[in-house]
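With one protein chain withheld, the remaining protein chains of the complex are depicted in position.
Now for subunit A:
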Amino acid sequence: MQNTRVKLLASDFLTLTPKLSSYSSSSDPTLFFRKGKQVSRIETLGVVVSRERKGDRYLKFFIDDGTGCISCILWLNHLNSTYFARRNPSDVRLIADMAQDYATSIQLGVLARVRGCVTCFRGVLQITVDDVFLERDPNAEILHWLDCVKLARKFYDVPTVRPPLCRPAQYFNNNNSNKRTFENLR
């Protein structure tokens, strides 16, 4: 779950358990867990019910999916940020232009699919936005609910079973099927 974009309902997202990382200097938690499993990236879909733009720095908006409201932050300061200063300027320009396009598309009442990283600011869980996609099909939200329910029941709620690190030596010594496979390869 840590390396995939987890589709969560807002009610589920808002109950993630934050933990402080020993590797981070931030006073806000940087690790987030759902029922013991770490979640870093998520995908949500809902109606934009609020937007507040702070000049060229960021756009803050809220997504209401009917089960809760998720705060989202879309950074727009790529061209002035020291974080991006080390990267290729043409790449940074592209990223900045895309972020501006996303910001323009986020208007009150649109149905938006938002993907990003789970972060926390002043004790409030939020999404730091990677990308935004506007849904034209009004059924998209229903399908998103069903996806979230199915994924939670079939995968996210199921305890992880770790594969054994090594198989018993006997398995390798007496495994005839392996021998057959090698013979077939010859």
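In this section, a residue touches a chain if its C-beta (ideal position, glycine included) is under 8 Å from a C-beta of that chain, and two chains touch if they have at least 3 such contacts; residues count from 1.
The rule is simple: contacts and distances are computed from a predicted model.
K.L.:
Any idea which of "Eukaryotic translation initiation factor 3 subunit L", "Cst complex subunit ten1", "2Fe-2S ferredoxin" or "Glycosyltransferases" UniProt assigns to the chain that's been left out?
P.N.:
Looking only at the record, the undisplayed chain corresponds to "Cst complex subunit ten1".
K.L.:
Have a look at A:Leu74, A:Leu111 or A:Val132 and name the one touching the chain we're not showing.
P.N.:
A:Leu111
K.L.:
Of the residues A:Val39, A:Ala96 or A:Ala152, I need the one that contacts the missing chain.
P.N.:
A:Ala152
K.L.:
Hey, which of A:Leu20, A:Ala85, A:Ile142 or A:Val158 is the one touching the hidden chain?
P.N.:
In the full complex, the listed residue that touches the missing chain is A:Ile142.
K.L.:
What residues on subunit A make contact with the chain left out of this view?
P.N.:
Spelled out for subunit A, the touching residues are 9-12, 14-15, 18, 47-50, 62, 64-71, 107-111, 120, 122-125, 137-139, 142, 145-146, 149, 152-153.
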